[in-house]
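Our next item is chain A:
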Amino acid sequence: MKPVYVKSKGLQDTELHYCPGCSHGIVHKLIAETLEELNIIDTSVLICPVGCGVFAGNYLACDAVEAAHGRAPAVATGIKRTCPDQPVFTYQGDGDLASIGIAEIVHAAMRGEKFTTIFINNGIYGMTGGQMAPTTLIGQKATTAPLGRQKELHGEPIRMCEMLSSLGGLVYAERVCVADVPHIIKAKRAIKKAFTKQLNNEGFTFVEVLAACPTNWAMTTRKANEWVLGPMAEYYPLGVIKEV
Partner candidate 1 sequence: MAKELWKGNEAIAEAAIRAGCDCFFGYPITPQNEIPEYMSLHMPQHGKVFVQAESEVAAINMVYGAAAAGKRAMTSSSSPGISLKQEGISYIAGAELPAVIINMSRGGPGLGTIQASQADYFQSTRGGGNGDYRTMVLAPQSIQEAVDLVQDAFDLADKYRNPVLILADGMIGQMMEPIEWKQRPSVELPPKDWAATGRHGREKNNFVTSLRIDAPDCELHNVHIQSKYDRMAEEELRYETIGCDGQEPEIILASYGTTARICWSAINRLERKYGIKAGLFRPITLFPFPYDQLHQIASRPGVKAVISVEMSQGQMVDDVKLAVNGAAPVHFFGRAGGSIPTVDEVADFAASVVKGGAGK
Partner candidate 2 sequence: MKKKIMIAGFGGQGVMSIGKSLVEAGMEEGLEVSWVPSYGPEMRGGTANCSVTLSDRPVAAPVFSRCTELIAMNYPSLLKFAPTVDPEGIIFINSSIITEDFDRPDVTIYRVPCDDIARGLGNVKCANMVMLGAVIAATGAVSKETVEKMIHHIFSGPKAKLADLNIAALSAGMDSVAV
């Protein structure tokens, strides 16, 4: 019998701990397929974040290093500079990348470090229980913004793709989402493009994924995906933000 679907070799044979409806699983799958298709499972190193993605090294099949909160781009720099032939990528959430690790990501992009960052933007701290992130939308409630994010109090959310795109070292930034099948296909294309550019030594590559967190958003999966395609995609426009 010919199988119509098999699990990617880029994933380990284990259960994921993510909540129902969470986007992490889908993004893991897209990365795994990319590693497999580019034949780099055996050579790549993943840098995991602190946050829900902290266990990613137990799920993806390539070698992995767990970084301190926000420091993944510095850890990746240490690896990529000393092992330039090795594909290296960080997988980071919005608290990790856009808050505590903002210096590390900005300077990695500025230096044009030749690794790839997959940025999971769900506008909330998932692991710690729904606190406000730099990417939480205006009006969106969080456990540390019980009345919702307010511009006067918290400022406006950070658009990381646009911010990093002003830096010369960044050669590719695209924002995608995984809220439905057509967008998942586009997301896969972006991730693969980013890795391909890394393999061509072009410079720093960045893919931002608008992700759903039904648990901390207190939404059903369907509602959460509608939120991604609606208010989130409105504030964080999908598509290629920079490509050189």
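Selection rule: all candidates are chains of the complex that A comes from, given by their letters.
Quick notes on this one:
Keep this in mind: a contact is a pair of C-beta atoms (placed from the backbone, for glycine too) under 8 Å apart; a residue touches a chain by one contact, two chains touch by 3 or more; residues count from 1.
For clarity, every value in this text was computed on a predicted model and none was experimentally measured.
One candidate from 1 or 2 touches chain A in this complex, that being 1. Within the complex formed with candidate 1, the chain A residues making contact are 12, 41-45, 47-48, 54, 57-58, 60-68, 71, 74-79, 81-83, 86, 103-104, 106-107, 111.
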